[in-house]
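Following this message is one structure expressed as structure tokens.
Omission of a single protein chain aside, the complex is shown with its protein chains in their original locations.
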Amino acid sequence: MIELGIFLTLFCLGFFVGSYAEKQHYKSIVEREQKFMHLVTTSSKRPVGDIGAVRKTHLVRGNAVISVDYFKRIIAGLRAIVGGNVSSYETLLDRSRREAILRLKESCPSASQIINLRIETSSVFKGAKDQTGSVEILAYGTAIYAEK
Amino acid sequence: MIITNTEEVTGKKIVKCLGVVSGSTVRAKHVGRDIMAGLKNIVGGELRGYTELLTEARDEAMERMQSQATQLGANAVVNVRFSTSSVAAGASEIYIYGTAVVIE
């Protein structure tokens, strides 16, 4: 009985607070993506176009650890029984990736280009019964600054 | 759409670079498969269920990446990389990313 009560409380809390936080996060992601849209980013090893002499290059990175709420974890738990797309974890990964890339860009706002962008994923925290609720995304690349 | 994991598309010239695009998906197999895989672990060998799972997941992630590239107006994605991770017990996450470009 008490168990059920705790469950329902966490469930509702997870749903309402979780969805609100997610909405806010997406809003901020979209805003910042607009802002940094013009910073040239590529997964190629060579810079885009001809940028002439390069003044400075250095390694840049950005990471984010994001956790999924209780409600989505329950859905994922049920989904794991029947199989298929675990859509409740998709937003978790989408958010953390975009956040990590944004942080990478924010660390070098004056760079001309970011090349050789790589993205790594790892689950950082194994909770009770091996259930993972959070992932770490690391984005790294090389920032190059043009001479002029 | 041309998808390569090389810097450029051999024999074609890249005219425009459109930025990084990506596709991802998280998938799980049903419990029966998980149990069978657990049993198979005793004797070893290919876990067909999981091979299938990851293949399907990659196909879907690839489609999603292509859809992003199409939305940006690209006709090729170069320098594509795959990454796989396990997010929850029995579920796998596939992430594919590359640079969307326009080739002539």
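For clarity, chains are labelled A and B in written order, and residue numbers in each chain start from 1.
Please note the rule applied: a contact is a pair of C-beta atoms (placed from the backbone, for glycine too) under 8 Å apart; a residue touches a chain by one contact, two chains touch by 3 or more.
As a convention for this text, contacts and distances are computed from a predicted model.
The subunit not displayed here is recorded in UniProt as "Peptidase M48 domain-containing protein", chosen from "RNA polymerase sigma factor (Sigma-70 family)", "Cyclase", "Branched-chain amino acid ABC transporter permease" or "Peptidase M48 domain-containing protein".
Of the residues in subunit A, those that touch the hidden partner chain are 1, 3-4, 6-7, 15, 19, 30, 33-34, 37-38, 40, 48-49, 70-75, 77-82, 85, 87-88, 90-91, 93-94, 129-131.
In the full complex, subunit B contacts the hidden chain through residues 14-19, 21-25, 31, 35, 64, 67-68, 71-73, 88-89, 102.
The rule is simple: only the chains that are shown with their structure count from here on.
Inter-chain centre distance (subunit A to subunit B, centres taken as mean C-alpha positions): 17 Å.
Only residues 7-8, 17, 19-20, 22, 24-31, 33-34, 60, 78-81, 83, 85-91, 93, 95, 97-99 of subunit B touch subunit A when the two sit together in their complex.
Residue ranges on subunit A touching subunit B, taken from their complex, read 40-46, 48-49, 76, 79-87, 89-90, 92-94, 97, 101, 117-123, 129-133, 135.
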